[in-house]
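Removed: one protein chain of the complex. Kept in place: all other protein chains.
== chain A ==
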Amino acid sequence: MMLSSPWRADFPALANLAHQGLVYLDSAATAQKPQPLLDALQHYYAQGVANVHRAQHRLGNRTTQAFEQVREQVAHWLQAPVDSEIIFTRGTTEAINLLAYGLEAQIQPGDELVISALEHHANLLPWQQLALRRGARLVVLPLDASGQLDLVAAQSLIGPRTRTLAISQLSNVLGNWLPLKPLIQQAQAQGAWVVVDGAQGIVHQPPNLKQLGCDFYVFSSHKVYGPDGLGVLYGRRAALAQLQPWQFGGEMLDHTDYYRAQFRPAPLGFEAGTPPIASVLGFAATLNYLYQIDQAAWIAHEQRLHSNLLTGLQQRSGIRILGQPQAALVSFTHESVHPSDLAQLISEQGVAIRTGSHCAQPLMQHLGINGALRVSLGLYNDQQDLERFFQALDQALELLV
């Protein structure tokens, strides 16, 4: 039986793409948007916009109230503990930069900043650069031969000099879940702050932050069917209190004269300038939409698709799958064809997949490859999308091998 998605019709772009003969299998890069989000953006702009946290007028109050409610909604979705805050940023990248700059004063020469070998550049470069600025040492947790994080090695690398551990929930290249729980416990036992990059993971498994216990958790709205230009930084209040503000401007201060200022605590102290109001309100609509989806059915659908994708690739000769993907995506190479050639011919046939180093150049170097192709899934994908991809792949290989 053909596996179809009961949610496909909720995403108007899917029908429009199909009309253009295009298949979208690049949701790990950014996801298509559900109708309720489009309606919410239209509603907000049509009903009258106002800036938040500033005006005394009724419209300003109304917008501010709606805006602040989204924080609570996000906190609820993340199952965040009460002693925490939700800060809005422009994306995951900005959230991690905020942390790296906010913690800078706490980092001394010789301190250790720990990441894993599979981090996206967004969760590598801010820490690499912080280490260079402060004379600290970047420590990279290695992977084992199958691409899983080597927990034994991690145990000896997280130690008394560890100040931060920044790690992904789900790899954007290998598609494997990281063993967060033991890593968080170990790092926190050493007094380190733990940052979890949920950019990929949250779409397929929203976290339970009460249980997870990390200090910070970050993600982008656009990958989880929300609008662009919005990221979320969750922080435990005690951890947020350690951060210094990093961007300065409107509404992030309690008081200033020409020469000195006092800044607000989180969240507002870290949201200088006008935030992306429409995106925040739109994200609330996306969350409401996601809430009414049967979680078990959603996960089961994606798992079936993922398994079919993996099996289909394994059946083809010459294909090498990277790591042991568990969810959401599969990256692969071909033994005799350059990934760029394969990608180009697949693209010629109207199938959108990702190719290149996936913003993880050191991981590519570690795997000894010059790039890879990645197929990634959203809840709107179906078996027909996979069939189109396999057909395109076979045709491309016929030309190239």
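Keep this in mind: a residue touches a chain if its C-beta (ideal position, glycine included) is under 8 Å from a C-beta of that chain, and two chains touch if they have at least 3 such contacts; residues count from 1.
Just so we're on the same page, contacts and distances are computed from a predicted model.
Per the UniProt record, the absent chain's protein name among "Cytochrome c1", "Cysteine desulfuration protein SufE", "F0F1 ATP synthase subunit B" or "Phenylacetic acid degradation protein" is "Cysteine desulfuration protein SufE". Of the listed positions A:121, A:264 or A:338, the one in contact with the omitted chain in the full complex is A:338.
The hidden chain makes contact, of the residues A:155, A:185, A:324 or A:370, with A:370.
With the whole complex as reference, residues 338, 340-341, 343-345, 347-349, 355-357, 370-371, 395, 399-400 of chain A touch the missing chain.
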